[in-house]
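Shown here: the complex without one of its protein chains, the others still in place.
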Amino acid sequence: MAGFTHLFIPGPTNIPEQVRQAMNLPMEDMRAASFPELTLPLFEDIKKVFKNETGRVFIYPSSGTGAWEAAMTNVLSPGDRVLMSRFGQFSHLWVDMAERLGFEVDVIDCEWGTGVPLDLYAERLKADKAHRIKAVFCTQNETATGVTSDVAGCRAVLDAANHPALLFVDGVSSIGSIDFRQEEWGVDCAVSGSQKGFMLPAGLGFLSVSKKALVASRVASHRRCFFSFEDMIRANDAGYFPYTPATQLLRGLRASLDLIAEEGLDNIFVRHHRLAEGVRKAVDAWGLKLCAKAPKWHSDTVSAILVPEGIDSGDVVKRAYGTYQTSLGGGLNKVMGKVFRIGHLGWLNEVMVLASLSAAELALLDCGVKLAPGSGVGAAIAHFRRSPQSAIAEAA
Amino acid sequence: MAGFTHLFIPGPTNIPEQVRQAMNLPMEDMRAASFPELTLPLFEDIKKVFKNETGRVFIYPSSGTGAWEAAMTNVLSPGDRVLMSRFGQFSHLWVDMAERLGFEVDVIDCEWGTGVPLDLYAERLKADKAHRIKAVFCTQNETATGVTSDVAGCRAVLDAANHPALLFVDGVSSIGSIDFRQEEWGVDCAVSGSQKGFMLPAGLGFLSVSKKALVASRVASHRRCFFSFEDMIRANDAGYFPYTPATQLLRGLRASLDLIAEEGLDNIFVRHHRLAEGVRKAVDAWGLKLCAKAPKWHSDTVSAILVPEGIDSGDVVKRAYGTYQTSLGGGLNKVMGKVFRIGHLGWLNEVMVLASLSAAELALLDCGVKLAPGSGVGAAIAHFRRSPQSAIAEAA
Amino acid sequence: MAGFTHLFIPGPTNIPEQVRQAMNLPMEDMRAASFPELTLPLFEDIKKVFKNETGRVFIYPSSGTGAWEAAMTNVLSPGDRVLMSRFGQFSHLWVDMAERLGFEVDVIDCEWGTGVPLDLYAERLKADKAHRIKAVFCTQNETATGVTSDVAGCRAVLDAANHPALLFVDGVSSIGSIDFRQEEWGVDCAVSGSQKGFMLPAGLGFLSVSKKALVASRVASHRRCFFSFEDMIRANDAGYFPYTPATQLLRGLRASLDLIAEEGLDNIFVRHHRLAEGVRKAVDAWGLKLCAKAPKWHSDTVSAILVPEGIDSGDVVKRAYGTYQTSLGGGLNKVMGKVFRIGHLGWLNEVMVLASLSAAELALLDCGVKLAPGSGVGAAIAHFRRSPQSAIAEAA
Partner (left out) sequence: MAGFTHLFIPGPTNIPEQVRQAMNLPMEDMRAASFPELTLPLFEDIKKVFKNETGRVFIYPSSGTGAWEAAMTNVLSPGDRVLMSRFGQFSHLWVDMAERLGFEVDVIDCEWGTGVPLDLYAERLKADKAHRIKAVFCTQNETATGVTSDVAGCRAVLDAANHPALLFVDGVSSIGSIDFRQEEWGVDCAVSGSQKGFMLPAGLGFLSVSKKALVASRVASHRRCFFSFEDMIRANDAGYFPYTPATQLLRGLRASLDLIAEEGLDNIFVRHHRLAEGVRKAVDAWGLKLCAKAPKWHSDTVSAILVPEGIDSGDVVKRAYGTYQTSLGGGLNKVMGKVFRIGHLGWLNEVMVLASLSAAELALLDCGVKLAPGSGVGAAIAHFRRSPQSAIAEAA
């Protein structure tokens, strides 16, 4: 088929040309004397994206899922009690992993379309006088439902309960795109991956840890080797890795961190909000609803959109892909058939978002949804013309 | 700035991923024993795009302009009388070249927005009993105004006049995208370039010539060396070139010819017409007019759109580029400030066209043009849902 | 510095141009309807490289180390007794992993420069009447010392003892380059990685398992999630993955498997042997010795070369890299300072090997080693002219 295949899933995201160029390279010696000239600044600069000042970041050749496992197996011990909540496919998988890895999981099931229940977390933590809960988990951005939770709020309820539990955050589809402040919010383990806000191919899992988490890992007894902090620390401190790193992705990471620094995190967050609002205006104009139950849950990186009764959202996704060369996200698990998703994160601009809305309109119409052609695109255009393009413009 | 820069000028066009991959390669020996395995099939397959059965195609490391010069200097002699028409920047430049290269040019100036004046050509040819006119020139697609002329009609008036003049066609922005039949229409020199329908970077000029033109070149006395047919023929016949060819582009050409063969010329023409119609529906919906004066002149590869009085089309182009990362074409020469152009040719699909229309809407609105946001996109969407995607579907 | 950096380490290896082109691509949707058209044939074709007919291959976004961990944690249970041998840095690390993951390791320490001690394995297995040993481990190619062990011999001693233990093979730096026959040799878990014989960047770990290993995994109780067979099987059977796969590397894998099929495994093995013999002839000509103690241990993918007393092999490696832009391998652990290594595997030909020998000569001379300039290169040239380039030629 002719023309670009348009990618609007919530990860992998579109890789910048600069990253693509940087990854078009021959292999190199990961034990070369000059290799730390690449890696040591990477470790420093990736910390800035997490706003991690006093801890460190591990870069695993894996995925976000691998970094989840790295966090749990290094910092916790089998049988440890953890507090989690489940309101979408990815929070569900995290709970599932915790159970399979042998933790005692206190899981709170919430309605899909809502996020971390701060009030219930507060109750549980206050009730836990013995401090049996070792860690509290927060999915900052539930990719399946387009719901953003309140990480600062998690910190607040921990503090209010004067509870020493560690705070784990899944920021795979938020960090680098939505405000995240590891140091300020006292996050102990923050997980991300290469293929979302970091604008790289899949293949790297990032785990940003606090000093407190590093201390905890020294006594944590879960078995680990591939993901072991200590092997990583020993090698990373010298600029190397305990096993062959994905050098091609590290070269790409250098380029993406440079782009992030150049644009500035604040501008990136403003851009993501602006683009996401455009999508939400389009959804309104179509007469459709988001899966997210209230504005406070609206995600600036992905929108899960409910299709009308009688329509299968899977058909919309298939039509967009098969006929209009556009990848949209489908509904997973409980919302299968009910939502389709537009990923609007990473290396993205207004015209790309308008292209995603155009494709969605074509596919929705073809699947029998009643909407006025151009209505969603028009609403987004109207929004873009009114909203600022950068943090500086916004402040003005 | 984040996100792709969107390219909707009438060339260079967007290069297919397969072409981009094919051109990502080390240099190679253009005198290697195996080099003709690449080149000989290229010469054959590019002839198919021109529908040139009995002549040959020259591939120059130059541009379309270079191929214009190659055609004139090889086939004509200084002082030869030629019949040309001028109705846009590119037909103007061709006339200018003919004059500077020493031909006696009988130029017919037509209103910009119209094309080759077949009736006037017929008159001139009938009047030329002495057959002093050695060649008749036809710009198949005037890129500056979005006007397609009738090449078959040119052949018809030549035949009706029983006139032996050669027929030269500028197909730079049409061949490979709009129906062209060199053999059937008796075209003697057909010029094209790499960066339009051939979906490659700029850097190659193509000149497809008839047997009659080859015969004429043997006696034509214009001085030439770089563009000389005879040097090319001697080397090409063995699969080589008289000087170092642009091997990277030749590898890309292999990939693009494969894509053209895979999709099929008929399907490509249907796709271009469908996409162009979408653009024209959008222009209607915006309440704007094309530069092309009548539907028979409508180009399926580029639309030149008149902006309302009081608006400078240059501002629209600047706004689209500077604020929305989208390259549109500006107005050239007589239509500077009056038209902006959307290129809709090459490796293109519906969602790309809708992106171009979205960008145009944003820029037009920002420049003060009154239109309903989404109106153009919506009209194009409605059109796309009604029109067939391929020649087979159209026939059905 | 000008010119290519020459890469002759035992992995990552030089990636073929076809692979590099295939990986130069935009991101794609790993849940697209057409994605299994890529993945399902990959699973089939990678099995052919392992000569695994009745089992299956897992592709992890990790490294060879990750695939080691996947093998152990899926097929064995904590406390299981395993028989291992240690004679180099990589067999050492495998033992270390087994111990840290909680297995009871019966480790036989051998002299570095030798390989798996079949006689001692035979003794241990015969003595183990109770069949407490659940798995026997064999490092087919010890990358640190350039030693190849006898996998078929391991199978033979297991059979001779009529012992039901599983057979685990580390083939990271051998599979795809040196003869390996999973089905015929009854190997239950064969580990490899993307960055050696598979000629890809680092980033994928491959684990090829027998039916017997799959059955064993169903009752094995080690905790696992990221590396879990069951999640992989469920997703892989439909052509998908349980978490975002490294699609860029999968596209590269398609290209590399095509190259492997085109050349043919038998030809690849002949080529590796021929090139390795060239290196060994050069070592002889230099008056130096291999770390491998006897011809039966000689590796066809990497040569570890002992430097004379008084010379630090680390200086040779630094000199080659810093002055001659050539990456050679250094000595690890016990042989640090004593050996340097030339990797001669993957996408390699005679002239590349001669380049590696030239660089080694320059660096050795600069570091004070006495040798006649050109002597090693000359010996290799003489060998290449006498030895066949392909399996067919060899048979003739």
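Per-chain residue numbering starts at 1, and chain names A, B and C are given in the order in which the chains are listed.
To be clear about the criterion, contacts are C-beta pairs under 8 Å (C-beta built on N, C-alpha and C of every residue); 3 or more make two chains touch, one makes a residue touch a chain.
Quantities reported herein were computed from a predicted structural model and do not represent experimental measurements.
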item	value
Full-complex contact with the absent chain, from C:L118, C:A156 or C:L365	C:L365
Per the touch definition above, residue among B:R100, B:R132 or B:R386 touching the missing chain	B:R100
Touch list for chain A against the chain that is not drawn	17, 20-22, 24-26
Where the unshown chain meets chain B, residue by residue	4-5, 7, 9, 11-15, 20, 23-24, 26-34, 60-66, 68-69, 78, 96-97, 100-102, 193, 195, 201-203, 222-228, 242-249, 318, 321-322, 327, 329-330
Contacts of chain C with the absent chain, listed as residue ranges	1-4, 6, 14, 16-17, 24, 259, 263, 268, 271, 323-326, 347-352, 354-355, 358-359, 361-362, 365-366, 372-379, 381-382, 384-385, 389
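Everything that follows uses one rule, which is that only the chains that are shown with their structure count from here on.
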item	value
Innermost chain, taking as reference the mean of every protein Cα atom displayed	A
Distance from the mean Cα position of chain C to that of chain B, given in whole angstrom	54
Between chain A and chain C, centroid-to-centroid distance (C-alpha), Å	35
Where chain B touches two or more other chains, by residue	17, 24
